[in-house]
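Below is the structure I would like to discuss, written out as structure tokens.
With one protein chain withheld, the remaining protein chains of the complex are depicted in position.
By letter and in written order, the chains are A and B; residue numbering begins at 1 in each of them.
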Amino acid sequence: MTPPSAGYGRIKHESGMEQILANGIYLGAQYAMIALGLTLIFALMNVLNFAHGQMYVLGGFVTYTFYGQLGWPFAFALLMSCITLAVLGALIEKYLFAPVIKRSSREESTMLLAAGLAFLFDSLILLLFGEKQRGVPKLVDGVFNWDFRVIMPYDRILICVLAIISIVTFILFMQYSKTGRALRALAQDRSAAQLMGVNVDRYSMVGFALGAMLAGLVGGLLVTITGVNLGMGGPTSIQAFIMVMIGGAGVISGAIAGGIILGFLEAIGLAVLSQYGDITYLLIFVSLMIFLAVRPQGLMGKPWG
Amino acid sequence: MSALLQVQNVTKRFGGLTANHDISFDVQDNEILSVIGPNGAGKSTLFKMISSFLPTTSGQVLFKGGRISNRKPHIAARKGVVRTFQETTIFKSMTVRESVIVAQHLRAKASLAGYFWGTRAARADVERFGRYADELIEFLGMNAIAGEQASNLPQGNLRALGVAIGLATDPKVLLLDEPFAGMNHDETMRMVDLVRKVRDDRSVTVLLVEHDMPAVMNISDRIVVLNFGEKIAEGTPSEIQNNEKVIEAYLGSVDDEIGM
Partner (left out) sequence: MMKLSASRWGGLVLFLFALFIVVPALIAASGRIDFYFTLTSVAILSIASAGVWLTFYIGRINIGQGAFALIGAYVSAILVTKAGMSFWLSLPLAGLFAAFVAVLIGLPILRLRGVYFAMITLVLTQVVTLTALALPITNGAKGITSIPLPGELSIFGLTLIPDFASLENTRLAFYYTACLLMVLTFAAMYRLVNSRLGHLCRSMQQNEELASSIGVNIAYIRIIIFAISSFLGGVGGAMFGSIAQSVYPSSFQVADSVNFMLNCFLGGLGYVFGPMLGTLVLYFGWDLLFELGRFQLLVYSSLLILMMLLLPNGLLSLRLPGKQGAGK
């Protein structure tokens, strides 16, 4: 399984600490965004959104359609991705998840519904966009080259900056806006939030939409660098799960931590272990299993017992 | 003669909070001993440690001289020290009779594989379990509800079911967790009789944790009083009723649950 964000291995040179650091930040920022969306959904509804990777892919395809095919300005294409995923997320929560949660007493139900949705998304993407890999022209040309110690194409730097801005905006939103506070209350204690007058149903929908939107936004950002194709959905979902599990499910700081850690693990692994093939991810997975067996709540999660 | 159950210097700390500090007392064979105290005194924490559902921070609990604390929860049950729970802890979709049959797990003679293949020992067991279940249900006066699903039972019956499940294991010591909670006077008196019957007819030693003072005074041979995690008194009901420290502990506490 090759990580979907790979592709910068084209530049073959001895990776020093600075390069690894730069790669780590770059990967970490995007991963953190994906993890944030997933963890928000989990915090609100105790559902691991199996379709998260597919939402990411859909976001990429929407941006591709508007920016790559129709020639709209990139910012507008990104906006379209956000809107599409937000609307879809809201609809899915309201008409699919909410009824299933009400009707089924088993906790597996929502997980399997999410799995079914993953298939549905895949089928829609297949129909609307086909199977081929799609890409868009680069946003910015040129490569940043600091003395050959850090080599990073400008468009990646741009995307990384945009990702970081999005993350910060999201955190500020959750911290200070009315909606954000309601969502946090809901995530912490559903019944208490209800007693405080929070419209649980409406905010569940908003939260899910927000989580989906984040996934779509990352997809839109990354389509400019790695392109997008149908097959990326599954592996991306799994990566998102790993990040959330590392950092602690349902905790925002955990998601960011998880994203950054995975980003760095990948950066380090690919630099150091690339000669051994796919060992990087194998090692990551095995370490993860051991880590989770010892500390299932992740780094910052609430103790699960 | 050494006591049946010995609580020795049991202490429990949760982070900075000390729930129980250096608690020691003995439970004699075939007696009914109650642990009481104001809310937050550490009774249920102590209870969980005795039945090995919580580890002690220090100290131990001995049963017939062997340690039963700080082990996996089922081990205490295996040795004959069985606890009951508050009423929401049941096997929801099993009937009363099924629950009492399942609870006889410890009395099984055949191995698990034996049940799969249907060996003679297994079939004999199944018959025994059924008979014993009926016997117990009769003993506890639950004949009318034997076929009812546990989730459909009213609260009072659930408590009896909990006792039935505990008894089905054929314990030496039964730990009752607030057996009279939420009951009116009649129900309480019935439960008191039941508990006494259990001790008298089945030679089961009973250790209970409770708030209901009249019931406790009525049923106990001896009482241990906790306050703020410490043992402040131990003795017969009349001794306890006249104990200054106990009176002060109860009068001084805001949550007064004495005197129904």
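Here, a residue touches a chain if its C-beta (ideal position, glycine included) is under 8 Å from a C-beta of that chain, and two chains touch if they have at least 3 such contacts.
Note that the coordinates shown come from a computational prediction; the quantities given were computed from them, not determined experimentally.
Novice: Determine which one of A:I151, A:I167, A:L183 or A:M245 touches the chain that has been left out.
Specialist: The single option touching the absent chain is A:M245.
Novice: Write the list of chain B residues that the hidden chain touches.
Specialist: Within chain B, the residues that touch the unshown chain are 51, 53, 72-74, 77-78, 82-85, 89-94, 98, 101-103, 105-106, 108, 112, 115-118, 122, 125-126, 165-166, 168-169.
Novice: Even though one chain is hidden, which residues of chain A still touch it in the full complex?
Specialist: Looking at chain A, the ones touching the missing chain are residues 1, 42, 46, 48, 50, 96, 99-100, 103-104, 106-109, 111-113, 115-117, 119-120, 122-124, 126-127, 234, 238, 241-242, 245, 249, 277-279, 281-282, 285-286, 288-289, 292-294, 296-297, 304.
Operating definition for what follows: only the chains that are shown with their structure count from here on.
Novice: How many angstrom lie between the centres of chain A and chain B, each centre taken as the mean Cα position?
Specialist: Distance between chain centres: 50 Å.
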